[in-house]
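Could you have a look at this structure, given as structure tokens, before my questions?
Removed from the display is one protein chain of the complex; every other protein chain stays in position.
Chains here go by letter, A, B and C, matching the order in which they are written, and residues are numbered from 1 within each.
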Amino acid sequence: MNPFDAASPFDARYYFADPDFFARLHPYVSEFAQVRYLARVEAALAETLAENRVCSKGVAEEIAKACAAVTPEEVYEEERCIQHNIRALVNCIGKRVSPDARRFVHLFATSADIMDTARALCLTEVTRNVLMPGLVALLRQLIAMARAHAETPQMGRTHGQHAVPLTFGFAVAQYVSRIGQRMETIDRAAKNLRGKFAGAVGAYNALSLLTSDPAKVEAALMRKLGLQPPDISTQVTQPEYVADYVYALASCWGVFANLADDFRHLQRSEIRELRDRKAADPNAAVVGSSTMPHKVNPKDFENVKSLWKAYVPRLLTVLMDQVSEHQRDLTNSASMRFVTEFVAAFAYAVHRLSGSLDAVEPDVARMREVLEAGKDPVTAEPLYVLLALHGHPDAHEAARVLARDARVQGRPLAELAASSREIAPYLAKLTAAQRKVLDDPARYFGTATEVTRALCDAWEKKLGSERAG
Amino acid sequence: MNPFDAASPFDARYYFADPDFFARLHPYVSEFAQVRYLARVEAALAETLAENRVCSKGVAEEIAKACAAVTPEEVYEEERCIQHNIRALVNCIGKRVSPDARRFVHLFATSADIMDTARALCLTEVTRNVLMPGLVALLRQLIAMARAHAETPQMGRTHGQHAVPLTFGFAVAQYVSRIGQRMETIDRAAKNLRGKFAGAVGAYNALSLLTSDPAKVEAALMRKLGLQPPDISTQVTQPEYVADYVYALASCWGVFANLADDFRHLQRSEIRELRDRKAADPNAAVVGSSTMPHKVNPKDFENVKSLWKAYVPRLLTVLMDQVSEHQRDLTNSASMRFVTEFVAAFAYAVHRLSGSLDAVEPDVARMREVLEAGKDPVTAEPLYVLLALHGHPDAHEAARVLARDARVQGRPLAELAASSREIAPYLAKLTAAQRKVLDDPARYFGTATEVTRALCDAWEKKLGSERAG
Amino acid sequence: MNPFDAASPFDARYYFADPDFFARLHPYVSEFAQVRYLARVEAALAETLAENRVCSKGVAEEIAKACAAVTPEEVYEEERCIQHNIRALVNCIGKRVSPDARRFVHLFATSADIMDTARALCLTEVTRNVLMPGLVALLRQLIAMARAHAETPQMGRTHGQHAVPLTFGFAVAQYVSRIGQRMETIDRAAKNLRGKFAGAVGAYNALSLLTSDPAKVEAALMRKLGLQPPDISTQVTQPEYVADYVYALASCWGVFANLADDFRHLQRSEIRELRDRKAADPNAAVVGSSTMPHKVNPKDFENVKSLWKAYVPRLLTVLMDQVSEHQRDLTNSASMRFVTEFVAAFAYAVHRLSGSLDAVEPDVARMREVLEAGKDPVTAEPLYVLLALHGHPDAHEAARVLARDARVQGRPLAELAASSREIAPYLAKLTAAQRKVLDDPARYFGTATEVTRALCDAWEKKLGSERAG
Partner (left out) sequence: MNPFDAASPFDARYYFADPDFFARLHPYVSEFAQVRYLARVEAALAETLAENRVCSKGVAEEIAKACAAVTPEEVYEEERCIQHNIRALVNCIGKRVSPDARRFVHLFATSADIMDTARALCLTEVTRNVLMPGLVALLRQLIAMARAHAETPQMGRTHGQHAVPLTFGFAVAQYVSRIGQRMETIDRAAKNLRGKFAGAVGAYNALSLLTSDPAKVEAALMRKLGLQPPDISTQVTQPEYVADYVYALASCWGVFANLADDFRHLQRSEIRELRDRKAADPNAAVVGSSTMPHKVNPKDFENVKSLWKAYVPRLLTVLMDQVSEHQRDLTNSASMRFVTEFVAAFAYAVHRLSGSLDAVEPDVARMREVLEAGKDPVTAEPLYVLLALHGHPDAHEAARVLARDARVQGRPLAELAASSREIAPYLAKLTAAQRKVLDDPARYFGTATEVTRALCDAWEKKLGSERAG
């Protein structure tokens, strides 16, 4: 078996192909990891049984040791015989312990108790140990970029058309805020994941043979694993906890897609407000096209968007999995397995976006150039507002007609405004400060700078000493 | 124009066709309502301007009056001329006020300031006034059903196969918990919706002509409308607030779909654990099929599931709308309009599900009959657990072989167990209480009753005196 | 009831708001139309019964007359009493005929026989009478544009970066080909729609009381309505026929979205290769922004993309509706109703895209200007290919290094190439024609012109005298 045997492009192109990324994710998202998580839950269960005096502490330790040793190879081998993955695991653990300990392995549990708890545990840990540090690093990157360009004027664009100015830092600050809030959503959803230990139909049928307060035993097991106990379960945990979590990732990914789009559009040949650092590298060995030797392409940003397209529709799988008949049907079993791949791919998107951001730099001079070249029509907004403030009853229409005439006649709006008799009386009332705005619309970017700085301060404070990955 | 002119099946079949439902939703989701909400925001803006001494209080009142009077007919007429919906509204308001007041209408605002704020306001109000009361009523219905049947034994089913017992109330309690939690999610998302008043590119460009603290003015306007101020905006509000809200509804709808599926499967001819009340009505005039006169179908539950299929994929539209280039492109404008239809259809699903629940009743005797007929193999689980507790090292396998032989030979499992020499020594150790479980597996439903009651208590407490719709 | 009462934005904003569009679609997609189609199928059924001597020709005529007269108002009124839409229709028809005729109305049919056949009939006719003429007109528009600019050079763009040139007509020809092929797909899918007349579970149970060859009667009914008979049915027609049809529309819509994106990007302030005609209109009354009086936005193209986002995810509804238990469950009933709205919205997209195309014109001079400004690096491709042809073993790498150095040093690639000793020997071998390519890379657009013309010829021939809408 080698990495090029994989059928999944995620495995082949992204996960196996990047050794660091692989090393970071493997403990959580590999099939190997899944078996480890299941075994950890079985070990915790044995420990819980010992605490409830069902078995001795020694037995629990024996089981824990076996759980730590069991391998996916033997589990899969056993599954091939008996056609049941969790009973296969249980049998493999059982073979590694004494006959007396064997009977306590998995006792009172249904497979879903182990699987759902293992999933919650795995997602909680991968979020805490991989996703959040990666996101924290990304957010710090964006904060640094926003701060550095809090005063860098840039033309604002709506509908792809020049609108009114802002600063580049302000444009970046949008992403600080949006990604920051999504991080909170992800964190909240991860911390709300639940396992269960309520048995085959959720009514603690088996566990009630032991105790009259089985929910207490379940809660103890969950706490041991750092999870919250569930409200009530069928054979499986309520599907909404995982759905909320996948939604949190999917909606964060949408913000990445937007950022990636914005940044690659700023690299368009005609815009060039962002520059690929390697385009300026006199020793670059990087190839942009196999036939056009001059090409330097924003392919990393494009990759982030493309992976979003590959993964975001899969949220529907999770939503379809909300429907499971009666105490559960198994049509959510195979499909739910893809959640860990979703997480791994999301982690890759964070990683790739972070690299993409490092690879570009704003071209401040070019931003200024674009703004200067386009600023004349921009005057129309402050002109309209100032006319209105000074008493013009139809200021928007007056400004619209002037702007239209300027465009059609190819003359500066400022010039047409200055020579208009109709608006002269209102212009005369302008204060010096107001006149200055009309004279240099390139500075007409409101409180972009202040907003950017305040927002960066606020998010940096929230991040506090949060560790970046 | 009449209701049968509509192209949308939602309008034609569900909304126009049910006068009460129409009356309840019309103030929020009609195109008429949209214009009303936009006008309300314009009025609040004028009031805010007056508070900031931009215009007089009298002017603000004049504008407020005009806003209250403006009709969709005139706005659409004006839009046909100038091709811009918000400027059309502004012009219509302007025509209804004095020239001096006219210049203050919409001043400092971009269209998205009005539209996004109006959307947030509308969704907040329809949630509070329609969705939540409907959901509260639904939850109370389910709580009542769960309580009434907390002790009604029922066969549990996984994979469509008899598993181990529970109570019908416990099965219903799952939905109390799931819908209850979704209500909290919906409520949280609704309360987190945001408007904005930050102008054309979000940097308060125009508003900065007035004040050095434009965010304060924005916050004041938001508070006046009962909304939270945003963190930062482009031309538009961050799309995640609405996405979270639509997700909350979509994921709640998935719970409805599951409930509808469960209940219609319990009505299957071979199961019949739920009964359609009208099937027992000696005067029923209802037709079940145009060719099979004997049919009584669970079509209302089917409708709830079907509408879920129609609407849940639309969540992807909202997620695609997260991507809007630079300070915004308009490719999210038409698509976002469908959010109000989504809300309306969700409200219909609540309404229809509630009616469906009223229309059925559990057949307790039939539940008992199914359980009695199927209870023998159920013994396998407690048998396995008790054998293990009493020292059998391979209890699951022993019980599996007995259950298999019982199935293949067509003999009772209890009988085979009783006559097995291999397990006799362990059975001999059973306590009286344990033996009783094996003797009557129909009572083997764990703490189903207790869990159900505790959960109903908890949710009823949370609901408190919450008004039902 | 008025148009502003609608909850569906499609009804309110697009369908009711555009009288011509409404008039064109209403006969097919309104609820009124649905009732008409159902009644037409009932009439055809009566006629078929007469042909099979079940009833007299006079009875069939009586029924046909009643079918033509029945109104949605009375059908909905009846449905409110008996809770069944098709039996309601049947009763309303029955009330309009003599008692002896009444018994033949709907005889042998199940509701789905009527509904599925009506749907197939409606979709066939709306495709033939509305969609195809609209698409033919759109295709002719694109052909005209492609032809007119078959020789207009334009910079090619990949990854948003200047690549190598083509002609604007060639870029448009892509859409001629893609939309042309989608039209064929739509046409094929529409012609493959099926009705059925096989009764409650598809086995012709009732009809077998009449004849031993019921499939022949079904086929006769289908032919009478211009439809193909089905292979085999359950209670409902196989869902794949409608799925194929909706897919055909959805995938055509994707091409529109791509075209809309391309055209709006060409209107970007920095590119300006396409021009909005109204931007040059000295009398334009159109408003682009409620606060930025200078704005002229490509909002119609944006609308086409936005509606695509609103509708394309709904294809999943149709695919979910493929699953219907046993001889059918009804969870596909409400959801399938949205197919006609999908068709109506698609028709609107065709209409809107067609208008958008009329509203813009290429700015040939600007295309040339962009191309001239960017043409130097373009030389890298022909340089590489010609070096290779003339014997350079690593021509791509040589050209890449030259292009990189040109970029880093800010010098013309042509100049660097001319002064390179390493490549001089190969350059010396160039023919005059080859040298000319390097000297004017703006003419390096291959057979763009010829391909465009040949393709336009081919599609025009295929269209033949096809009527445009």
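Observations on the model:
Just so we're on the same page, a contact is a pair of C-beta atoms (placed from the backbone, for glycine too) under 8 Å apart; a residue touches a chain by one contact, two chains touch by 3 or more.
This is a predicted model, so every value here is computed, not measured.
Touch with the chain that is not drawn comes from one residue among A:190, A:316 or A:378, which is A:316.
Per the touch definition above, the residue from A:199, A:214 or A:374 contacting the chain not shown is A:199. Of the listed positions A:337, A:411 or A:462, the one in contact with the omitted chain in the full complex is A:337.
On the side of subunit C, the interface with the absent chain consists of residues 54, 87, 90, 99-100, 102-104, 107-108, 156-160, 163-167, 170-171, 173-174, 177-178, 181-182, 185, 199-210, 212-215, 231-235, 238-240, 243-244, 247, 250-251, 254-255, 257-258, 261-262, 265, 312-313, 315-316, 319, 322-330, 381-382, 385-386, 388-389, 391-396, 434, 437, 444-448, 451, 455, using the contact rule stated above. The omitted chain makes contact with subunit B at the following residues, 155, 157-164, 264-265, 267-271, 279-282, 284, 287, 289-299, 302, 316, 320, 370, 374, 377-378, 380-381, 383-385, 396-397, 399-400, 402-408, 413.
Residues of subunit A in contact with the chain left out of this view: 1-13, 15-17, 22, 25-26, 29-32, 35, 72-73, 76, 81-84, 86-87, 90, 106, 108-111, 114, 199-200, 206, 264, 285-292, 297, 299, 302-303, 305-307, 309-310, 313-317, 320-321, 329-335, 337-338, 340-341, 344.
One rule holds for everything that comes next: only the chains that are shown with their structure count from here on.
Once the centre of each chain is set as its mean CA position, subunit B and subunit C turn out to be 33 Å apart.
Note on chain placement: the centre of subunit A and the centre of subunit B lie 25 Å apart, centres being C-alpha means. Within subunit B, the positions touching two or more other chains are listed as 87, 90, 108, 199-200, 206, 313, 315-316, 320, 329-330.
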